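Written below as structure tokens is the structure these notes are about.
With one protein chain removed, the remaining protein chains of the complex are shown where they sit.
The block that comes next holds chain A.
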Amino acid sequence: MDRTWNNKAWFMVLPVLLLVAFSAVIPLMTVVNYSVQDTFGNNQFFWAGTDWFVKILHSDRFWQALGRNLLFSAIILSIEIPLGILIALNMPKKGIGVPVCLVLMALPLLIPWNVVGTIWQVFGRVDIGLLGFTLKALGFDYNYVNDVFDAWLTLIVMDVWHWTSLVVLLCYAGLVSIPEAYYQAAKIDGASRWAVFRYIQLPKMKRVLLIAFLLRFMDSFMIYTEPFVVTGGGPGNSTTFLSIDLVKMAIGQFDLGPAAAMSLIYFLIILLLSWIFYTVMTSSDEQA
């Protein structure tokens, strides 16, 4: 074979290698380093082995935070996905209404996370916030600072407000790609509104829905900024999600070892879930 071997080509990969090393590998290895050692300051480290991992996996605090994460994701997905589909179905397909709706839908997505948090933090306050004050004036005993249910309700409504648009936009994109002939054929076939949704719109939206589901699941599972700004994890630990707990542990308590162990476990959970979803996604592609 007349193949030219030139190992200098490997130098081409070097910039990427360096970039990945500094942005991902080295920070990750630092965390790994912390997770197997103990320190009492002064840059003195003692070998701790798997102690921190064992401790984290045996702590109620970790499992409760994980449970809250899963519950939160489940609730917002079960609201945002159907609501998003419903809104997308009712959006206009042509005319001046289209750009108006699209811009309105895109607005919440353009607001930075911490600003969203601040908006709702102020909005929900019972002393000066429009929502909190109104609810109180109407006689509801609403106070997200003291009441666990109210705190969760506020976070969920906030997330729905912030992210349903994403589902709407994805579904809308799926819907407008359906050729007019399908709807005409459905009319000819005498299909009911429900049958049109069930046999035409839903199958055609399946792929975008899967993407919407994945994005919303991953995003809500990593949620940090908004609950941090609105409730700070309270009242008590009731809205302390994994990410918030992690920051508390690492920066608040300066427990670097356990925090490092926890972030590695968190990382592995996300990796596992991503892999599962990736597999689900590609296998459904094969069927199509």
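One rule holds in what follows: contacts are C-beta pairs under 8 Å (C-beta built on N, C-alpha and C of every residue); 3 or more make two chains touch, one makes a residue touch a chain; residues count from 1.
The rule is simple: contacts and distances are computed from a predicted model.
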| item | value |
| --- | --- |
| "Glycerol transport system ATP-binding protein", "Hydrogenase maturation factor", "Beta-ketoacyl synthase, N-terminal domain" or "Nucleotidyltransferase family protein" - which is the UniProt name of the missing chain | "Glycerol transport system ATP-binding protein" |
| Option touching the unshown chain, where A:32, A:102, A:200 or A:269 are the choices | A:200 |
| Which residue of A:66, A:191, A:222 or A:247 touches the chain not shown here | A:191 |
| Positions on chain A contacted by the hidden chain, ascending | 179, 181-182, 184-185, 187-192, 195, 199-200, 203, 288 |
